[in-house]
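Missing here: one protein chain of the complex. Every other protein chain is in place.
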């Protein structure tokens, strides 16, 4: 039962619980009209202590498409709630007005602290560099959407794997499924952190580290792209030598599988050329839409209306 | 008839009119679902010329739970309406889009000026240090909720009684009911202003002034707590001598009546210790929820849908 539960970390849910959310999400996509009223009379509060228009819109559209309503703020400055009052009191107050809360907070751990006091289900909409579980659910659902399975997959993650929280969460989440291989494609200085590498190795996940996307793109079922910023390279020579390896274009895609699914958490800058957008392997805009549908499924489950 | 009326000052309404709002509020609490549609097709505009997330959320949730909709802004900076245009023209314009307006404005008297031009009911959601009538309605309703009466009560107000507009409004509002005694608990320099004291005395209200909460807590049916800021004391010695008297903890509550109702307009800082939150005499979070329900009753009455 997910009714009344919180979502702070993607691992808060069992694989069965995730599956039940994904099944409901699929049902919503196929019969959206049937869900237009299920949250009638319910209110979602979006408390965004740091701005994230994209994520806020996705939550709001999700609740509105379920027939619910939304209150919220989008920046600390515009919130007197932020001044002087404890987070606990804010959540108790907002929980008097709303039936469910999505909170984005710059401080790691704010949601874990918050659920102690929040009288209604609390969804972590991102806490600093730590977790962003609804993005992870979106990524998993989009992989499922593309391949109809979450096991027996070869997944490439490309770009800045050191600082990208979405990649870390995806790696941890996918490592719960059977027979998943990872190709980690990044410059040496932007490899995933040691603690995460050790955690994955303990689970006997097969991991291959690579410097160049073109060397391995033919092996992948899923390619998760992220941005590499120049200033994160240790030296200019490495940057010049490698930068083009982390930009996806139609040329590199020539060697890719026919059913490769390209994902990106967005926003992108130039790490995927726009010429790729019309390729049927480009799933990143469908991923955006899936994010809204997954949040619909999640909200409906936590509110217990489905 | 409250249909089409404005609310600028709590005394705009007769005791009978207040009673009709409180009766409707109680009906809403008991049968919330019956009211989910009564404002369908109506729009509330929340014009907040100074930020107050808590009050704005309360109005918005109230309208949404009645099946209505909301437009609004939360800060002067985000409103081009604020630039150059007269308040009269702004209200006429917004009154073309909305069916009812809740306005918070830093200038005392802005709402009194506004109702001359506003084509739809205008609710004062706070005008500077002057009035905040929906807070007063919330306080009255919560006292009624706790004691089932608004007469024959002993009410303590504790903390900064000089600058606290919620206390001033509550004193004036309660002085309209029969046989209400007041204990005003504050340091000498933070007593209620002379004009208010004289007004209350003219009405033959019984007023007792006290420096220490612990001396009188056993006599109270209602305790209205507010914050005392260090910088408002005249001298350090007084502050050191008295500061703990204005902090409510379980120790002080030992001598209080079993059915004492503790209220606070929130946000609190440390004037009520969190150990008090779970005591059944703590009514301040229920007061928050009542604030939303009272606003539902008020909006429904002013729009004439009930």
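Going in written order, the chains are labelled A and B, and every chain counts its residues from 1.
The definition used in the following text is that a contact is a pair of C-beta atoms (placed from the backbone, for glycine too) under 8 Å apart; a residue touches a chain by one contact, two chains touch by 3 or more.
Because the structure is predicted, anything quoted here is derived from the model rather than measured.
Colleague: I'm checking contacts with the chain that's been left out. Which of B:61, B:94, B:170 or B:242 qualifies?
Modeller: Residue touching the absent chain, from the options given: B:94.
Colleague: Among B:40, B:149 or B:201, single out the residue that touches the unshown chain.
Modeller: B:40
Colleague: If the missing chain were put back, which residues of chain B would it touch?
Modeller: 40-41, 43, 45, 69, 71, 73, 78-85, 88-89, 92-94, 96-98
Colleague: Applying the definition given at the start, please give the residues of chain A touching the unseen chain.
Modeller: Answer for chain A: residues 32-33, 36, 51-54, 57-58, 60-61, 64-65, 74-75, 78, 266-269, 274, 285, 288-289, 292 touch the chain left out.
In this text, only the chains that are shown with their structure count from here on.
Colleague: Let me have the rounded angstrom distance from the C-alpha centre of chain A over to the C-alpha centre of chain B, please.
Modeller: That pair's centroid distance is 42 Å.
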